[in-house]
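Missing here is one protein chain; the remaining ones are kept as they sit in the complex.
Let's turn to chain A:
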Amino acid sequence: MNLSIFVIVPLLMLLGLWLARNDKQVRGVMVAGASVLLALSIYLVFAFLEARETMPADQAPMLFTYPCVPWFEPLHINYSLGVDGISVVMILLTSIIVFTGTFASWQMEPMKKEYFLWFTLLSIGVYGFFISIDMFTMFMFYEVALIPMYLLIGVWGSGAKEYSAMKLTLMLMGGSALLIIGILGIYFYSGAQTFEILDIAHHTNGAHAIPESVQNVFFPLLFIGFGILGALFPFHTWSPDGHASAPTAVSMLHAGVLMKLGGYGCFRIAMFLLPAATHGFWIKVFLVLTTISIVYGALSACVQTDLKYINAYSSVSHCGMVLFALCMMTETAATGAILQMLSHGLMTALFFAVIGMIYHQAGTRDVRYLGGLMKIIPFLSVGYAVAGLANLGLPGFSGFVAEMTIFVGSFQNADTFHRVCTIIACTSIVVTAVYILRCVGKILYQKVPNPKLEKLHDATWDERIAVAGLIACVAGLGMFPLWAEKIIMDAVGPIFSVIM
């Protein structure tokens, strides 16, 4: 299977959108493209599993590698592709979010065409990032994913959108600056004459290892650079404003997929290529920061009044869990981290979708002015309740699987310091329940506080597709997690054999 197709299909979608004359054609192109991408991703999972069967188990399972096309000869930058289990599930996640996001922005006004153009461009960046194994190409796709965000929020957002868009872009660009230093540092110090991740790992494994002192310089740069996107405390403040201002589908894509680029990058580049640094001082610093992220995000969410802020802080807490698990340095915890990326992507997309739809109807997201929605708009309310329950880690939904894997995995690290951090992180399951139930109790239950709310309409069919699709995914992963875990663990193992 040629992985370039995940970039080509969105490019064709861009072409189609450019040619489209009216709303109907725009939607047609989007639905067709998103369906093709979804189908391709599902096919990729099966193709990957089948190809994996025939490989020896100890071999690094990087599959479908594309013969690298030289791109910029003097610096050995190549366009090289490949996926392992982690990328496969991330691509699947992206396709699900793009598909449901398309339906969630069905009625986007104004400038539907331009909106979808940027939306598709954003997805090109994300797909490209996940399929590349050349650091520089990855970085380029990463930038491609960030820029459209500025316009999507600045033009189609709500509230203080210019401020939020600017803040988000500047902070993430600041992260990129750290990243490029880190990437160049690895390139020059490894002496491997390539940007290709696997080759560098192969080259530096043994005698040519990058000196530890050098690793300790570049590791924090890369980890923070990716960590900013993964809402690492204290660099998370772009997230509440950014998410609150973004339009529904953009919040979905951003919290659902884009934030995962952070965790993915931390694992794939920072930890994999700088293994000595992961046993050093910095990882402890990040462990503390991520533990703070988890508890801090959850506690902040308890007192917010804007639904999107609540969810944004909740994302800080849950994404903090991803980086936290990576810092725990056990295979199970890292598997849990990837599962959490998958699970949080689906859950939070569902959450933002439902919040966006409620906002679209009610014109407010302030919990103090909402109430009794269960009676008026039952479908959306049930969607919200399911998203909430999934978020607080109810068994049967994906959150439980991911969190339990993380906690059990973290506990395998017998160090007392790690253990204390784990126990502190565990308390978040209670705090999460507090803020979720507070919201559910306030906005869905009780009496309707405002007669204006009585006139709301329940979800339209396009919104129903988005919500039902995401619920099905969250529940599916929650009830049958083993296949996803197997794929992920299979990929985490080889990486860990390098790190440890």
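Observations on the model:
Following the convention adopted for this analysis, a contact is a pair of C-beta atoms (placed from the backbone, for glycine too) under 8 Å apart; a residue touches a chain by one contact, two chains touch by 3 or more; residues count from 1.
Criterion: contacts and distances are computed from a predicted model.
This figure omits one chain of the complex; the name its UniProt record holds, of "Putative ABC transport system ATP-binding protein", "ABC transporter permease", "STAS domain-containing protein" or "NADH-quinone oxidoreductase subunit L", is "NADH-quinone oxidoreductase subunit L". Here the missing chain is touched by one residue of A:G28, A:P70 or A:G441, and it is A:G441. Set against the missing chain, the residues A:T332, A:T348, A:Q361 or A:N391 yield one that touches it, A:T332. Checked against the hidden chain, the listed residues A:N22, A:N205 or A:T427 yield one contact partner: A:T427.
Remark: the residues of chain A touching the chain excluded from display are 167, 170-171, 234, 237, 296, 299-300, 302-304, 331-332, 372, 374-375, 389, 392-396, 400-401, 404-405, 407-409, 411-412, 414, 422-423, 426-427, 429-430, 433-434, 437-438, 441, 444-447, 481-482, 485-486, 489.
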